[in-house]
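For reference, the structure I am asking about is given below.
Just one protein chain is left out here, and the rest sit where they should.
Labels run A, B and C following the written order; every chain starts at residue 1.
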Amino acid sequence: MDIIRFIQYIASGTAYTLGVTFVALPSGLILGLILAIIYVYGGKIAARTLSVYSTIMRGIPPIVLLFILYFIMSGTINLSPFWAGSISLGVISSAYQMEIIRGAILSVSGGQMIAALAIGMSRLQAIRYIVLPQTLRLAIPPWSNEAAIVIKDSSLVYALGVPEILRRAQLISASTQQPFLAYTTAALIYFGLVLFTNTLLRRLENRLRIPANP
Amino acid sequence: MSDWLNLLIRFFDDFLVGAGVTLELTAIGLVMGFLLGLGLALGKVYGNKPLCWFSTAYIELFRGTPLLVQLFLIYYGLPSLGITLSQTLSAYLALGLNSAAYQAEYLRGAILAIGNTQMTAGRAIGLSRWQTILHIILPQALRLAIPSWSNEPILLLKSTAVVFLIAVQDLMAKAKRAATTTYNPIGSYLAVAVVYLVMVFALNALLKWLERKARIPGFEMEGKKGSL
Amino acid sequence: MTNKILTIKNLTKIYGDNIVFQNIDLSINEGDTVVIIGPSGTGKSTLLRCINLLTKPNGGQIWLDDEEITSKEVNEDNVRQHIGMVFQNFLLFNHLTALENVKLGLIKVKKLDKTAAEAKAFQELERVGLVDRAHHFPGQLSGGQQQRVAIARALAMDPRIMLFDEPTSALDPELIGEVLEVMRKLSLAGMTMLVVTHEMGFAREVADRIVFMEKGSIVEEGSPEDLFNRPKFQRTREFLWKITELYGKKEQEE
Partner (left out) sequence: MKKVSVALMLMFLVASALVACASPEADSVLDKIQEAGTVVVGTSADYPPYEYVDESGNFAGFDIELMTEIAKRMDVELEWTDMPFDSLIAAVQEGKIDMSISCFNYSEERDEKVDFSDAYYTSEDAFLVAEDFAGTITNAEDVANFKIGVQSGTVQDEWVTTELIDAGLMEESNLSRYERVDQAAMDLQAGRIEVIVADSVPAQALMGQFGGFKIVFEDMLYTGPINIVLPEGDSELQERVNSIIAELQSEGFIDDLAVKYFSD
């Protein structure tokens, strides 16, 4: 097999890696966002519960959680390893994203909420139009860190047999006896993806920056 | 539930052995990562151009790729270059090399926060560049780095859980064993999840305690007010 | 007989063991400007927040026109849009321009369409003299300008009454004048206003009535003339003396 086809074969796993990331990251964001809002505005019991959720989810290695969630999911509904793995990674990421967004909500001053209520907005409107737009901008830098982590963690679905970059590197290293080349190629593709995402998010951050925001 | 407790009791010894391996991996990875990370941090801040460039490239590459890929590269990739390491040695090396990149960044932050003034002061009393680094800057920087550094042991402990994929008999491998013997994968992985949680909590408590210890008055550094 | 816009009876607020204020009675006629003065920490700001239902009182009642707004059936969001509030630290929405700050409530709360909201918002910015700053973000405006936008934002909702919570105390001295000027014009135009401030000059000149509060209760109230020249109570006299003394010193320093 010539080198180009060799690299092509591994690179075609990128579609799966990106697929996993594009399911896990947004679902983790939506879940994390909802949980963060409930955490901050949902009263004491909700906050207590979610703090336990966060501690547990962040205290267990992602691969252990991935296996637990995957077995629960593949047992209850018929999902392909790709979907089960992606959603599991999303759930895992939700705990980390919840903490990021919660931190950002808390750093948007409480006065913003009060000012919104004072002109007659409901709490939900205040969260939707005042708190969240500011929160999400603040959350971009730590969130871009999390995006890189999710891209890297997507390699864990290898263990579930999803033919993503790492799995393909392994398959081709077995058939061509070129493991070093195969894994180096895989590593460089991951590196490119992480670099690309970071650059993209930095651009986004600059574009969304509020002029002269204190 | 009682099934689950039975499982936990039946495999308790096994899990303990696995937890021991996990802790060993964490400890060795941490020490290796610290020594190498310190070198990288110094190389990036004070090194000449090639050294600085190397340190930067190393840090970016190791932080920008999955640990699992690094592990496979070392375990399955190196033999084709004629370097065949054992399973445990490969795991130590992968964890150490990976952790070094992260620890280098914590240490670099602390070194930069100490600032140039300390270097000037050291040089002013006739110390050489490396003497100043060794006797003036590092003692302060290491203390300064403690709060941000104290995340690393826990992150590393959690990331050791992939080494079962190169057949190292860590806690996660024991869970797999329990799963295949009892045909109860969910229960087995839940059981080791609890063991991991206990280890993480214990380690966290230990680190908090150490952090408090390090804050003894008189050992406090002026640079602590620096922006970290 | 003039129309009472705001009536407060027996209002009490307690945080834990700390009585913020107790048994407050107060009423405001349509078109009047009432100024509350008194030392810091006597519950003046909390009183304003209670009136706007941002804080729940522990006892007592408040009526806006003829509606009891402290009753349980009341929709708080509805009440708040009829009570404008201006805060000490402006609290403009940081991610929106001046125009958008004023416009948002019109669109989301009053449900105006975009063109109507924009026209109204420009009208309010005109009133506070900031049309030329419409597209600036809060971070690009001076403190005085920010506070004027905040006033325009509150006015845009066509409130029955405006509450001002120390609107100038976070401002550099040279910026205080422009805000007070806007408030003076509002008062002259017949807006009903309840103002907490330490600006004695403003109180003396603009207020129809002055209320002196101390340690959680109203000590005395009356016309500026009566209160400043013939205070009935020793405590009022002491407070007024202290504040003019302070003021005098401050002015000499600058």
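Rule of thumb we're sticking to: a residue touches a chain if its C-beta (ideal position, glycine included) is under 8 Å from a C-beta of that chain, and two chains touch if they have at least 3 such contacts.
What you are looking at is a predicted structure, and each value in this text was computed from that prediction instead of being measured.
Student: Considering the full assembly, with which of the depicted chains is the omitted chain in contact?
Tutor: The omitted chain makes contact with A, B across the full complex.
Student: For the full complex, which residue in A:Tyr39, A:Phe71 or A:Tyr129 touches the chain that was left out?
Tutor: That would be A:Phe71, which touches the missing chain.
Student: From the listed residues A:Gly42, A:Pro81 or A:Gly103, report the one that touches the chain absent from this view.
Tutor: A:Pro81
Student: Per the definition of touch given earlier, which of B:Asn6, B:Ser128, B:Asn151 or B:Thr180 contacts the omitted chain?
Tutor: Missing-chain contact among the listed residues: B:Thr180.
Student: Can you name the residues of chain B that touch the chain not displayed here?
Tutor: Considering the whole complex, chain B reaches the absent chain at 76, 79, 84, 86-87, 164-167, 169, 173, 176-177, 179-180, 183-186.
Student: Tell me which stretches of chain A touch the chain missing from the display.
Tutor: These residues of chain A touch the chain that is not shown: 26-27, 30-31, 71-81, 83, 87, 90, 159-161, 163, 170-171, 173-175, 177, 179.
Rule of thumb we're sticking to: only the chains that are shown with their structure count from here on.
Student: Steps needed, at minimum, to get from chain B to chain C via touching chains?
Tutor: Tracing touching chains, the least step count from chain B to chain C comes to 2.
Student: By CA centroids, point me to the most central chain in this structure.
Tutor: A
Student: If you tally contacting C-beta pairs for every chain pair, which pair wins?
Tutor: A-B
Student: Centre to centre, using CA atoms, which chain is the farthest one from chain B?
Tutor: C
Student: Nearest whole angstrom, what separates the Cα centre of chain A from the Cα centre of chain C?
Tutor: 45
Student: Just give me the whole-number Å value for how far the CA centre of chain A lies from that of chain B.
Tutor: Once rounded, the distance between the two centres reads 22 Å.
Student: Using the touch definition from the top, which residues of chain B touch two or more other chains?
Tutor: Where chain B is concerned, no single residue meets two or more other chains.
Student: Which residues, counting only chain B, touch chain A once they are in their complex?
Tutor: Interface residues on chain B, with respect to chain A: 60-61, 64-70, 72-73, 76-81, 157-162, 165, 172, 175, 185-186, 189-190, 192-193, 196-197, 200-201.
Student: Show me the residue ranges of chain C that touch chain A in the complex, using the header's touch definition.
Tutor: By the definition above, chain C touches chain A via 52, 54, 77-85, 87, 89, 91-95, 104-105, 108-109, 137-140, 150, 153-154, 157.
Student: Any idea which chain A residues touch chain C in the complex?
Tutor: 111-112, 114-122, 125, 129-130, 133-134, 137, 210-214
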